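Would you mind keeping the following structure in view while I ask a few things?
Note that this complex is displayed minus one protein chain, with the remaining chains in position.
The block that comes next holds subunit A.
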Amino acid sequence: MWVSSKPSSLDSSALSFRSFISPVQIPNSNPSISNSRPSSSSINCSLKELRGRIESVKNTQKITEAMKLVAAAKVRRAQEAVVNARPFSETLVEVLYSINEQLQVEDVDVPLTSVRPVKKVALVVVTGDRGLCGGFNNMILKKAEARIRELKTLGLEYVVISVGKKGNSYFSRRPYIPVDKFLDGSNLPTAKEAQAIADDVFSLFVSEEVDKVELLYTKFVSLVKSDPVIHTLLPLSPKGEICDINGVCVDAAEDEFFRLTTKEGKLTVERDVVRAETIDFSPILQFEQDPVQILDALLPLYLNSQILRALQESLASELAARMTAMGNATDNAVELKKNLSQVYNRRRQAKITGEILEIVAGADALV
C-alpha cells in the first residue's frame, strides 16, 4: 500500500507544486489516511493531478493567446511594409512599361532576359524563422520537394537557395539536396535581405551556372488562406512580364496588394488589384545611355522588388498562419480546461458526499 501511494504522490508533486500550497488540500488529506487507503489515495492523487493539468492547460492557453495577439499586431506591420514599398514598385512598373513601349522596335539583349536551354535550375525557397504556425513551413517545403522530384524526372539538375531558419534546418538535415546558400530571414524583410538574395541569384544566372531561377514562397491570399506558389524569377522576359510555371503571364502592370481592415470588430483582409497608370510620360524623353544599359539598370531593381515582395508576402502568410494556429490552440485549451474542471468538480463533490455520509453514519453509530 505504501509503495503504491508513494510514487503517485511524487508524480503529482512533479506536475504541480501548487497543490501543496493550497490550503484545501490539507483537510482533504487527513481523512483519507483514516479511511481505506488504496481507493481514497488514488482519488486524492488524481484530484491533485487534475488540478495540475488544469493549471498547465491554463498556462498554455495564456501563451497561445498572447502569441495570437502578437501575430495579429505583426500582420499589421507586415501590411505597412507592403504599403511603404508601393510608391517604388508603382513608379518602377510605370517606367518599365513606358521604356518597353519605346524599346519594342529594337532588339534588346540584356543578360537577365537571355533565355537559354535549361540544364540547371535554382530554387529559392522562402520559409519562416519560427514554428508554431500550423502547416506553413511544411506546406512550402513539401512544395519544394515536389518541384525537386519534378525536376529530377525531367532530368534537370537543381540547386536550392534556402531563406529562413526552418528551411535551413530542413535542408541541412538532408545532405543529398544540393544547397547553394543558407540565408536568414528576419522579422521584417528589408531591401538588404532582398538584395542579398538578388545578388546570389544574379551571379548564379549571369555566370551561367544556372539557366532558370524559380522562387518558391507562400502567397498571402487572406488571413485564413495562403498558397505556396512557384514564380519564375529569371530569365525575365523582355516585356517585363513574368510567367509562372503553368505559363500563365502575370502582368507587371498589375499590382496586387493586401490590406488589413477592421470590419465589425473582426480582422478582415481586402485584396486590391490596382492598375498602374502609365500616363504623362514625356514623349520627348531622351535616353542618356543606350536603352540596353538602362534596361540593365532597371531589371535588377525589378528583380529586387519582386524578391522583396515575395519575402513580405511570405512573412504575412506566416503571421496569418500563426494567428490561426494559435487561435485554434486557444480554443482547444479553453475546451480542455472546461472538461477537466468539470471532471475535477464532479470528483470533488463525490468525495465530499462520501465524507458526509461517513460522518453521518459515524454519528448514528455513536447514538
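Definition applied: contacts are C-beta pairs under 8 Å (C-beta built on N, C-alpha and C of every residue); 3 or more make two chains touch, one makes a residue touch a chain; residues count from 1.
As a working rule, contacts and distances are computed from a predicted model.
Quick one: find the hidden chain's UniProt protein name among "RNA polymerase II subunit A C-terminal domain phosphatase SSU72", "General transcription and DNA repair factor IIH subunit TFB4", "ATP synthase epsilon chain, chloroplastic" or "Gem-associated protein 6".
Its UniProt record gives the name "ATP synthase epsilon chain, chloroplastic".
Could you tell me which of A:V57, A:I294 or A:L340 touches the chain that is not displayed?
Here the residue in touch with the unshown chain is A:I294.
When the complex is taken as a whole, what residues of subunit A touch the one chain not shown?
81, 84-85, 87-89, 91-92, 95, 99, 190-192, 194-195, 199-200, 202-204, 206-207, 209, 282, 284-289, 293-294, 296-298, 300-301, 304-305, 308
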